[in-house]
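Take a look at the following structure, please.
Note that one protein chain of the assembly has been removed; the remaining protein chains are unaltered in position.
Showing subunit A:
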Amino acid sequence: MAVSDHNKVGNHAEGFSAIPADARPLAIEARGLVKSFDGTRAVDGVDIFVPEGAIYGILGPNGAGKTTTLRMLLGIIDPDEGVRRVFGHDRPHDIGRLIGYLPEERGLYPAMKCIEAIAFMGALRGLPLKEGRKRAAELLERHELGYAADRQIRQLSKGMAQTVQLLGTLVHRPRLVVLDEPFSGLDAINQGKLELMIRALAEDGVTVIFSTHVIHHAERLCEGVAIIAGGKVPYAGSVEAARDRIPAQVRLETRAREGAWLSALPADTRRNGDFFQFPLPESGIEPLLRQLIEGEAGILSLSIERAGLHDAFVAIAGEAAARQLEADNQGNRA
């Protein structure tokens, strides 16, 4: 499943556009969301479009505005400006039964039994308690927690409690699942299980949106991402397109340490021990190779590595932060 190139978006404030062009209907449609708290813009003109059945990542550093954005999408808080629609509805609570939400701050009633906690979370979304208990028992069994069904939440480990809450998020079989930092607090094994669970949901046609500041989860799972920095979205689109925004990196190892060939390397080359590292020149690698050979650099190894989502994220978020800083400075000067 690939997000159409038309879905490449960026910071609309700086001339990027946000045009949904996927043939699939949209699960989430947000245009120009703005939210301020005490005079500070926490979210400043966010556009997000998520087609049904997609796995979509909201990436951003801490304090970027991810949680506020998700809360606006879910109707927990209302935007000061902008429009949000979930499955075409302006008020997400009107279709609360189609949505599952795992907040960043995990929360369960400590005295509740696991099976009751899951059933209660289903009841919040309209699932009758009796059916909720039945499904909770099945879900706990399927996730190897059947033995803990009658244990109180306070008796569980943190990871187990988190799994119980995730099952509570899914018990009413939502069509849209929103997970705020779902991987935080999980060990590697449980992170792997959660990735499998998210993939399984998407295979069943469920739309999954999750926020994270750990990029490799998004890289493995998502077909589309939105990068949030400083309350804005400098990039939204496919993971592939995000990686393509950063030039491939060349990694070169030579026998010679000095020589005239050094002047052939790009100006932004970084030296890292025996290696030179620089972005792939726009003219390609061949002209450079020729100069290195003629200059007797003694090439021991040379590799061209495509940028990862992490590099793209750092570059895009960094650029956005720099732009924000510049804008703030100009504002202050004015």
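Keep in mind that, in the parts below, contacts are C-beta pairs under 8 Å (C-beta built on N, C-alpha and C of every residue); 3 or more make two chains touch, one makes a residue touch a chain; residues count from 1.
To be clear about the criterion, contacts and distances are computed from a predicted model.
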item: Chain left out of the displayed complex - its UniProt protein name, from "Multicomponent Na+:H+ antiporter subunit F", "ABC-2 type transport system permease protein", "Fe-S cluster assembly ATPase SufC" or "Amino acid/amide ABC transporter membrane protein 1, HAAT family"; value: "ABC-2 type transport system permease protein"
item: Touching the absent chain when the full complex is considered, from A:128, A:192 or A:318; value: A:128
item: Touching the absent chain when the full complex is considered, from A:63, A:192, A:266 or A:318; value: A:63
item: Where the missing chain touches subunit A, by residue; value: 37-38, 40-43, 62-68, 71, 74-78, 93-99, 101, 103-112, 120-121, 123-128, 131, 172-173, 230-231
